[in-house]
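Before I ask anything, let me first share the structure, which is written out below as structure tokens.
Excluded from the complex is one protein chain; the other protein chains are retained at their positions.
And then chain A:
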Amino acid sequence: MSAARSSARPTFKSLIWRIVFLHIVAVAVVAIFLPLVLFWLLNSEVDQLHRDAMRAQAEVLAERIVPQPDGTLTFNLPDSLKGLYSEAYGRYLYDIRDADGRVLFSSRRRSGDAAPPRLSETISGAGVSRVIEGRTVRIRVAEDLAHRDVIIDDIISNFFRRVGWITIPILLVLLATDIIIFRRAVAPLWKASEEASNIGPARTHIRLPTEQIPREIMPLVTAVNQALDRLEDGFRVQRQFTADAAHQLRTPLAILRTRIETLHDGAAREALHADIEGMSRIVTQLLEIAELDTLVLDPGEIADLRAVCTEVVGSIAPYALAQHKDIALRGTDAPVLIHGNAEMLQRAIFNLAENAIKFTAKDTSVDVEVGEDGSVRVRDCGPGIAEGERDLIFQRFWRRDRQRSDGAGLGLSIVRGVADDHAATVAVENLEGGGAEFTLRFRLAEETHSSPSPGGGG
């Protein structure tokens, strides 16, 4: 039932549409009532004017009552008014009576009788009282509205047709103006919500802008910003903890590793060594993730992708050789300038290369290819990646084979993280001859940019 009721009522999710709807309703009501009110006001104003005119007439007539020495009163209708009050014209009437109601003078010649001018719906008039020579005289002037002035009649009867309609466009203009005003008023809110949509775990420093926010909405914005402060604090503490924990683990790991190296049992030593190696790598990757989460990329920073790849292949080659695998750098020999942070790019490509070396078969090679278009392809000769796993592999701690103990499944999530921070894309597909190919695509820096500064300083 309540559902039926609520569905019968128009609900608007948009504040603007809600206001427009209410406005239309208000405009419709006003459009109906305003002309009626105006019409009524016009009518009463016309009546008022008419009464004032009649009173002025009565006063003019009162001037013409002249007391005679014998105590009687005489009344001389001025010539200019005679026509107006003539019975032939029949439109204006006057009568002048004494205090007792006896008719002294009247526009009706035969009105010796006591009947006063009939004041009905069609006759309207006004009267004044004067005291002349101690006698109270009442002068009344009336107009027969059946013969009223045609102009005024026209104004009133044509009011709706000629003037009334103007209210509707005026109200529509008002409506449009209000919508514009309202949109302008909520514009800062739109801006604020756009800003808010940029806030994520990696970008917790953004706050809603408080300039231009209407005072009524300020408490909400302030409260949201304060909530964000607390959230950022929480994130910061958590990241700091990850970083600190990783740091703190390094020294005990170093001790453990060095101690293992003093062992004499060769086989056990090597196995323990491999374990420590894996654990150290996870700790390093945790640190990398913590750093990645706090990284604020300088939009003007430029890196040479080719130099980064050279560095990566050079530093990871001993690891590949130790496993009887090979690694090669291919593609362009020229610098490829892209927007990005060299260290972060290095980590991403290192993790891709490390992953490829892990999965490529023995005595095969991993290829790292740099493209002039700002792409890096890393190819291996491994088992490839199943269709259904292509998104999963980039998740933190995802491992295809839970039985394997090498690595925690962080490497590719770092690749994805770096790609996201650089507005780059990372794709994976299987090669026809077997193996997988990962492709990272970065944004090329414009040619006009100054040369990159690998390692800074110089």
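Basically, a residue touches a chain if its C-beta (ideal position, glycine included) is under 8 Å from a C-beta of that chain, and two chains touch if they have at least 3 such contacts; residues count from 1.
The definition used in the following text is that contacts and distances are computed from a predicted model.
The chain not displayed here is annotated in its UniProt record as "Winged helix family two component transcriptional regulator", chosen from "Winged helix family two component transcriptional regulator", "NADH-quinone oxidoreductase subunit J", "ABC transporter permease" or "ATP-binding cassette domain-containing protein".
Checked against the hidden chain, the listed residues A:272, A:329 or A:361 yield one contact partner: A:329. Looking at A:291, A:354 or A:380, the residue that reaches the missing chain in the full complex is A:291. Interface note for the absent chain: among A:157, A:248, A:395 or A:425, the touching residue is A:248. Of the candidate positions A:310, A:364 or A:430, contact with the hidden chain is made by A:310. As for the chain not pictured, it touches chain A at residues 247-248, 250-251, 253-259, 261-262, 273, 276, 280, 284, 287, 291, 310, 313-315, 317-318, 321, 327-331, 343, 368, 455-457.
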